[in-house]
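A protein chain is absent from this complex, but the other protein chains hold their places.
Chain nomenclature is as follows: A, B and C, assigned in order of appearance, with residue numbering initiated at 1 for each chain independently.
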Amino acid sequence: MIKRSQVIEKEEVVIRFSGDSGDGMQLTGTLFSDTAALFGNDLSTFPDYPAEIRAPQGTVGGVSGFQVHLGHSEINTPGDFSDVLVAMNPAAIKANIKWVKDGGTIIFDKDNFTEKNIEKAGYEKDPIAEEKLDGYNIIDAPISSMVKEALKDFGLDPKSALRTKNMFALGMVYWLFDRKLDYTEKYFEKKFHNKPGIAEANKVALRAGYYYGETIEALRPVYKILPAPIAKGTYRNIAGNSAAAWGFMAAAEKANLQIFIGSYPITPATGILEELAAHKDLGVISVQAEDEIAGICTALGASFAGKLAITTTSGPGLALKSEAIGLAVMTELPIVIVDVQRGGPSTGLPTKTEQADLFQALFGRNGECPVVVIAASTPSDCFKFAYEAAKIAVEHMTPVILLSDSYLANGTEPWRIPEMKDLPAINPPIAESGSVPFHPYKRDCEKLSRYWAIPGTKGLEHRIGGLEKTTKGTVSYVPENHEHMVNIRDEKVKRVANFIPDIDVYGKQEGDLLVVGWGGSYGYLITAVRELQAEGRSVSLVNFNYINPLPRNVKDVFSRFKNILVCELNLGQFAGYLRMEHQEFAYEQLNKVQGLPFTIRDIKEKCIKILEDK
Amino acid sequence: MIKRSQVIEKEEVVIRFSGDSGDGMQLTGTLFSDTAALFGNDLSTFPDYPAEIRAPQGTVGGVSGFQVHLGHSEINTPGDFSDVLVAMNPAAIKANIKWVKDGGTIIFDKDNFTEKNIEKAGYEKDPIAEEKLDGYNIIDAPISSMVKEALKDFGLDPKSALRTKNMFALGMVYWLFDRKLDYTEKYFEKKFHNKPGIAEANKVALRAGYYYGETIEALRPVYKILPAPIAKGTYRNIAGNSAAAWGFMAAAEKANLQIFIGSYPITPATGILEELAAHKDLGVISVQAEDEIAGICTALGASFAGKLAITTTSGPGLALKSEAIGLAVMTELPIVIVDVQRGGPSTGLPTKTEQADLFQALFGRNGECPVVVIAASTPSDCFKFAYEAAKIAVEHMTPVILLSDSYLANGTEPWRIPEMKDLPAINPPIAESGSVPFHPYKRDCEKLSRYWAIPGTKGLEHRIGGLEKTTKGTVSYVPENHEHMVNIRDEKVKRVANFIPDIDVYGKQEGDLLVVGWGGSYGYLITAVRELQAEGRSVSLVNFNYINPLPRNVKDVFSRFKNILVCELNLGQFAGYLRMEHQEFAYEQLNKVQGLPFTIRDIKEKCIKILEDK
Amino acid sequence: MAEILVNKLTPKDFKSDQEIRWCPGCGDHAVLNAVQRAVAELGIPKEKFAFISGIGCSSRFPYYMDTYGFHSIHGRASAIATGVKTANPDLSVWQITGDGDALAIGGNHFIHAVRRNIDINILLFNNEIYGLTKGQYSPTSSKGLVTKTSPFGTVEEPFSVGDLVIGARGKFFARTVDANLALSTQVYIEAAKHKGTSVVEVLQNCVIFNDAIHDVVVGKEVRDDRTIILKHGQPMIFGKNNDKGLVLDGLKLKVIKIGENGVTEKDLLVHDAVEANPGIHYMLANMDYPEYPVALGVIRSVPGITYDAAVHEQIESVKSQSKIKCMDDLLMSGSTWVVE
Partner (left out) sequence: MAEILVNKLTPKDFKSDQEIRWCPGCGDHAVLNAVQRAVAELGIPKEKFAFISGIGCSSRFPYYMDTYGFHSIHGRASAIATGVKTANPDLSVWQITGDGDALAIGGNHFIHAVRRNIDINILLFNNEIYGLTKGQYSPTSSKGLVTKTSPFGTVEEPFSVGDLVIGARGKFFARTVDANLALSTQVYIEAAKHKGTSVVEVLQNCVIFNDAIHDVVVGKEVRDDRTIILKHGQPMIFGKNNDKGLVLDGLKLKVIKIGENGVTEKDLLVHDAVEANPGIHYMLANMDYPEYPVALGVIRSVPGITYDAAVHEQIESVKSQSKIKCMDDLLMSGSTWVVE
């Protein structure tokens, strides 16, 4: 590699690529993170784009961003504030400047700072001056003109040439972080194998950016982030939605069941359906239903017919599925309902993240209607909890709601690839053809799950349905039978607690403050708690994945801390639920409902306040 | 009146009319209660019929019953156990005997105790012997043959003649309770004014029964229940569903709005739609929609267009409406959603009562989605709370969920008819045509309600919708705006607490035990608590009608009692909610999930246990 | 579909042990009888049948069949049946539904099932009323009908089942009468044998809430003159004396009397149920008394690819071409790197 004037080793760094929706920022970010991952950094990414397919060009509303956080040590969030901002236009500065660290580096395409664009972004004349960025490391590169120049012999029309701007910028960033270009170059070759000219043009733009970085003085210092000391194994980058889809396919293979997904598209859940629909090679049956109700109902029909049934949606879709979830509870058919949460209520903020569907998942049905509720915490553990959800559903013959969120769904992180043989066994209680008449509500005495008699099996003909039944499957209005069945269904879900792990405490097992979170806030909470611990504070964390039922040791754990702080992206739903389930403890709350994840700073401030007030 | 051998004055008595679904027991019971009401007794009734339209004749599953509780003092429930059971066939004995007081009176049609019927009911030979009813006052009247005899000159076919059996039985009961026949006779004249023959036949059967009572010795003693000392005024009997419909119509008149109901039939809520559809004379627009979603959506459209919007349903339908309730929350349009609860989950026990939709009403939506939740306690106060629900909805510009239940919907009680001028005013915040541009989310500073700009009004053109908006009505993804709006919607609902009455304590203001209930259990709870108070126990009652927000004095009231017992027909939903909202108190629970109301006995036993354990 | 059975089953084999709870005199009893006869004829073993229903009087049906059965929630039977059949095309899947269940709350799933041409048999019990909820009008109730929710008469135009099926691109539509056991059995068998969504409208009597509503057409005295039973390949002839028929008159159908004006049987239209163009089927399904006789029998039965078959063919074809054969393959596919 080229000799560098000055190299700074850093533990971690946050980079944000940002530009117009058409500027290709998502691809740029992805290529950068893949390269970083291959290099051995730990990382976490988060794409952030407007709800509109193509929001008005040049405006703040049209800015699309991709943030990458990479490090030499464990990385759990895409980061609060960025060290480097790549801004392809003035609007990108407007939209992001408050998320850049004081004195950070800002790379921008000065050719794009035209009067019109400056005005569209809401500036008067000079964004740099108006934002008072003197203390920052400002790199105003003439990206557009350099790209045009570099590609002048390619015979491309100006528009096509300009499309490689992002690669020029990426080249500059590679220089800045001392990365190799080969992965990205191979990507072009593969992607454009039918258009070698385009592949070459992208390579040239990339290299031009890299050399530009080398050439100009402004790009010093150069950062070096050493590989992270991560566990041995084979890794890949994975986003939450793909991970969930893969978790279900893994569970299906392990349970020896065919997978059936019945879903209706909705942002940000569609990715799971798309990923599963692409895997007909693994025998996935995917039905894009006419609506969410048909999504769950086709899946429930498939569950009746003996398939591993999945339905995926986001908040408004979960609302529509409520009635049918009740039917699943009553018929005790296994099914996993994934809710990838987004900002609500109603249509709300469809592309933003939130954790405000917890109450709906726990309570949003008529009658006494318990289901298992679990939540994933990171993009890659969507795999684990999809697998777990499927395992619980079929082994306990119950619907399971799996909560993810927009932040997990689209965020990525490196993931150590498991081997199928290492995953836990899944044993659905399939009824076998026999001579005695089949009683649909006869139960396993340990789990209280009923048996799964699959249509087509001789001698197990039976009828189920939404009306209350006796054990034999006869419709019954007998008061005591109803009460008995209500209690059994309740107890069945409660007993799942006997089959899930105890909750872990990150940090000391007792102390002044226990931070409590659930699901997708984990990355921010663990980062904040680790920093506090490093500062010598008596703070630990538990982050819940199993929500209903709660793990058995909650009381035990909670009782060992002086204060409990429940952090969540809603107005306090999990805190309310804990008050119902564990009334004996006092809960402080940290809530945020902005369509955004927490920031480390918010969490730390709140913790310190509690610790110092007491 | 005829001279009676022996008359016993009683405080109260419970009578249960029971027979095959085709035997006309609902009419018999209704006529009896109307007569009692006209006489001046206080009373409460409850019909109880099978889910099937015509369940198999002669079987226990096909028994239809109607229970009347009447008294000289205040009556709050249809009673646990009956003093008199009228059983038109053996199955009626089988179905009801455990609800007859020891030594009670059983009147039955011995002509109907055929071998076949006895067997169908599940007896071997002799129901009386098999049930060991020696200690009971058994009156085996040959009702069928006597009716045939009495009507032999009417030229009716045997089937039509036998249809008056129920009137013969009713005649006997009138004798037993020393009631006049004239109200019932007038009913026949009116009902059958086109068929004077049938009217006369019914009269003859009624009188034949009455005289039969006089003639046979067995019918002594005769009970006398003096009129109850009730408040002056004009009264009528009213069932919960009609009362709710009337409450809405009253609110519409008072608010000077036209009523619009968009609903889909579902037991036991359909009665409200039916009653409103019958009142086109008062300008009601009723749309029987294609499903529950269309029910609420048509109503929401009407609300947007400036009508008093109502949608009515039961549990499974409320589930389907969840998403649209979210839209109502987001657009801040007034609408009342009535949920007449029935046994759940799923289709459950559609004709039975339960209070298990509370969680769904409070929490069953995606995102932070608060609505006002109120519950009616007695059939007649469905009027009051329907009125209140409509008033809160339009004055605070919010959806309101009104919870009723199967027991209230079909039960009746005498109701003192209010005068319209005495009802509170309703002032919807209708925006007036003006010159400044209309901002749809500008708010009243006291209530935080927005203003209602009605299409057709010049100059107030505006757009609303399910996406998050700024005050001006522009779609906004700005994080702080979202948080602000989430908080405002929350606060708006919380502030309703400033406009509702404090909760009342029935009994002493402090003591050993506070019984807490909500909605339709009131009658049973107040009766039990009064009996306990009469026995000298330190027990009081609060019964909640306002559930979200809770009245402001809850904490104050709760803190004055040593124990709190929350009684409800579910697994403890209100108790859980109280733990969330008022964690500082300990709550004991009494729960029942049998599709039936409480019994006084259960409540008293539980209270006594708590009092004596401590 | 399904293996062929050696020992023939009888209707009795399909009777379950559950007490039948319909009102005495309800048309549903007759439908149950005819279906039990029909399925016994199909040579399919009992365990290969799945009866799926929604909610309504008619939807109680699966309880009375000794097969696999699913009495689900109101309006969703088409979606559930779609799931069952797509999951396992080897099953004989029947949807039992009412006019409310299929056309009010369930309208969307119904038209989508029809559009997809999923190979299920839908028996739609059309009593033009909501029976189970005690008598409110339905989307098929005639305009003006007085019911509990239309005390002054409905003001709504009803759906016609056949129109809707054809409008949703339906390939099989038949009509029968509850009490006509022979015709019904035959129609149910044809529906079962047709590959694709088969919709059978059953004119069903609700004795309690809408008694005799179909009698003006199918009443004993009049039915021969007011209905026509269509048979593929046969001339369209009807009447007590077999003396009336249908001919084409411009763009419309016309009833003629054989013998009058020199018209002979040869001039009559011949029923072609398998014609793909729905024009004539639309007209036939649409015929109504008094202008026309009401068409019974199989009105339209056009072969086509079924959804369930297409789904599984696609899976097989992708499977055979993919290098990914199991999860471990997938997990290791694409960009990965090794940390040592």
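A few remarks follow.
Keep this in mind: contacts are C-beta pairs under 8 Å (C-beta built on N, C-alpha and C of every residue); 3 or more make two chains touch, one makes a residue touch a chain.
Since the structure is predicted, the reported quantities are computational estimates derived from the model, not experimental observations.
Within the complete assembly, C:G279 is the residue of C:G219, C:G259 or C:G279 that touches the hidden chain.
Considering B:N76, B:T331 or B:N543, the position touching the chain not shown turns out to be B:T331 (whole complex). Touching the chain that is not shown, out of C:L164, C:V218 or C:L296: C:L164 (per the contact rule at the top). Considering the full assembly, A:P56 is the residue among A:P56, A:P142 or A:P227 that touches the omitted chain.
For the options B:I15, B:V287, B:L532 or B:I603, the residue in contact with the chain missing from this view is B:V287. Although one chain is not drawn, its touching partners on chain A can still be listed: residues 52-57, 59, 61, 264-267, 270, 273-274, 277-278, 280, 286, 288, 290-292, 316, 346-347.
Across the interface with the omitted chain, chain C contributes residues 105-108, 111-112, 115-117, 139, 152-153, 155-160, 163-169, 248, 251-252, 277-280, 282-283, 304-305, 307, 310-311, 314, 317-318. Within the complete assembly, residues 34, 37-38, 40, 230-237, 246, 249-250, 253, 258, 260, 262, 279-285, 287, 289-291, 293-294, 297-307, 309, 323-324, 326-327, 331, 416-420, 455-467, 474-475 of chain B touch the chain that is not shown.
The working rule: only the chains that are shown with their structure count from here on.
Separation between the centroids of chain A and chain C, computed from CA atoms only, is 45 Å. Each of the following residues of chain A touches two or more other chains: 323, 326-327, 331, 465-467. Annotation for chain C: residues 55, 73 touch two or more other chains.
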